[in-house]
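Have a look at this one.
Removed: one protein chain of the complex. Kept in place: all other protein chains.
Right after this comes chain A.
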Amino acid sequence: MPRYTIHPWRTHTDLLTVRDQLYHLDTPAPDARRYAVDRILSCWKFRGNLPHAVESTALLIDAQLHHQSQNSERSDFALRAVYTAAFTRFVTGFCDIGRSREGLLQPSSMLDVAKRIGMPVHFVGLRHEAVHEELPSLGRLVGAVDEGLRWLWEVYWSRLEVSALNDVESNGRVDDGELKDEVRRVLKAFRSSRRDAFRTNRQREAEHQSEVEAFAQACGRILDGDSRDRQDVEMFATVLVDERFLVPSSRSLGDSMDGAFTLWDPLLSRLIQSQRRFPATLVERLHTQLTESTVQSSKDVASEAFALWLLHALELANTYATHGSTDASLQAATLRVCCLYPGSWTKMVGQRLLEGDAELMADYQALFEASVLVANSETMEVDTEVGTAHDGGPSELPFSTRDELVAVRYSALHDHSTAAVGWRRALFAPSVPIGIVA
């Protein structure tokens, strides 16, 4: 079982950046040290879990910056007091932590702890003096703070690894544009390979099957790339859907989509099987296509194609997804989209889904019909009753959807931008970790 550490910096890169700023490792921007110190003391400290070494470094450097500042009001006492406070907190913290780590009944003296952890013993001596005797002279304090910073570099900062993770983040990652080109290249090649196969009527031959397999693997490699990022899957689906790979270019309204389905199914079904996130991402992309086309004209060829693809993708996900219950929730999500964005094609999709599934019918039919009505007559009153306690169980979805409807309509009343209302419930459960905005 892995163990996890929570730290106040968002990524390891942030910590390394701060290190470089504190110790002047980068090209010295004049305010870089100030910025790094503020970030540590006025942000990371509040987030909790700040290692004492990081905090101490910031305190000591803050004292130095105070010394360097051109403030004429600064008295000798203030200067010495700031140095002293920073230094004593630094030393006391290390000794306290060391002592509690020992877990002895008879706690050892600070001096003993310092010896054991390899901290110069005169640090403890100076601390003792500052607390119990006269404040040490400025010269000694300046020297001690310098030495303290060197010691902290030694025991903490120098040991931070410029980790592999960091490489992935900054260098190892293939540029997004390049990756997109790669996706386009593979998809185009796949499409022409399939077309050729159909033209020469060898689509069932083993040779062509292995070609298809190779394409699927190529796509898999892109999706399994270094970062294994959700973004890769999203990028892939975006290229596939938004760049109209799925829609035959010479298509006219009412044409069958069977040809396109047959062409793409071998690839899509394999990806649905092998890529956990692919089905949901594909369906989401198709939703967006359907809902973003502002005028959902019943004459729109592309919208019709995406609506048919949406139904087909749900079917594929249903057939091939190996990841448990995703397909049912995908259908529900699609229905919610249909309710929220009433239009002729979403209506068609919604009706087909309801016809195909009795359970969905029970949950959604009333709502779906209401949404169609709403679309038709703007004066329609929406039931403002909000859902009672719900735990996200499937049977309660309609309630929350109704809430969303209320929120959406409420915002529509006040402003035409969707961000207008103060509180809205997100439409979908996020699939990204805390701290990431989907």
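One rule holds for everything that comes next: contacts are C-beta pairs under 8 Å (C-beta built on N, C-alpha and C of every residue); 3 or more make two chains touch, one makes a residue touch a chain; residues count from 1.
In this text, contacts and distances are computed from a predicted model.
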item	value
From "Nucleoporin 43", "Polynucleotide 5'-hydroxyl-kinase GRC3", "Golgi pH regulator" or "Exostosin glycosyltransferase 1", the hidden chain's UniProt protein name	"Polynucleotide 5'-hydroxyl-kinase GRC3"
Which of A:I97, A:V131, A:L253 or A:A366 contacts the chain that the document leaves out	A:I97
Missing-chain contacts mapped onto chain A	1-12, 38-39, 42-43, 46-53, 55, 89, 93-94, 96-103, 113, 116-119, 151-152, 155-156, 159-161, 163-166, 168, 224, 227-230, 386-392, 399-400, 403, 406, 411, 414-415, 419-438
